[in-house]
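A single protein chain has been omitted; all remaining protein chains appear in their positions.
Let's turn to chain A:
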């Protein structure tokens, strides 16, 4: 399978992209995001992004997208977060695109990508995690078995975000029992599932969460898939999605950096304006230093984010850097979130200030799409070669 080479992009173009997405985001202010709470999907915002082509950034030009590299996608998601919005509503289309672009067949790309680029179909769902297999992905129990030319899938997924707002889902299922493969990462396959009009074959149940993330459980009951739903090679699915996960880590890092900058901007502005005891609270080092510390953490994480993206775009191994970028950025945004709440005092908890909403949203990235503890383990064991814990 050939890997499409996206257009190269220079710093000035990235700034133009940054500027363009900011203009769009400026029309969706805090009030817009507040009125969606607790669980309304930001359909208008996602439609506006789609219509203006932002979510098709990674889709090659020949299929109607802009054919841009990961760096552009990362800037788009960063700026959505930085504007006060929640890129979690639509980021999966960027995350899963790598799997489809790198491993999808020409026929699959021709069939699906123009529809996605034009906004007629949404690819926003990524079904991997299961109730009994979280970080231990190879232990998933959802199976796909051959049935004539096609497949029949049974199983259950959890934390499948945006499934109700997506037409398509990238799904990981076991196609060879784990007892029959030499390595447990083998025997898994990736499918592109058309979720429309599936009746009882797909049952989607929303899960209420502490932030507006439209996440769900998906029950898969004898789901029939045509033969051409398989992406890449049967049995190699785990490897196919791992490719995409490095891109996902880089993009999550960018979102956290956007969140972090939003918190630092809000906190430093409020610290300069709010006067107590006859002087701005920002003059107090107890207020000032945590904001400065968070700012430095964000800037440092941003360097790692660009290092990881540089390696990714050069086609070089970037697993360590992509994971480290995600870890550092998630820690930095959480540090910034806490500094921002502390700076705002009681107002940090008032919905109309958006701080508490963003606080809840950025907390997610300590845990998902990969727990920061798993990244520590990865670095300890795979980068520093210390004994394995799992």
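Simple rule for what comes next: a contact is a pair of C-beta atoms (placed from the backbone, for glycine too) under 8 Å apart; a residue touches a chain by one contact, two chains touch by 3 or more; residues count from 1.
Criterion: contacts and distances are computed from a predicted model.
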Missing subunit (named according to UniProt) among the choices "Spermidine/putrescine ABC transporter substrate-binding protein", "NAD(P)-dependent iron-only hydrogenase catalytic subunit", "assimilatory sulfite reductase (ferredoxin)" or "Electron transfer flavoprotein small subunit": "Electron transfer flavoprotein small subunit"
Hidden-chain contact residue, picked from the options A:24, A:158 or A:188: A:24
Positions on chain A contacted by the hidden chain, ascending: 7, 13, 16-17, 20, 23-24, 27, 51-54, 56-57, 66, 68, 76
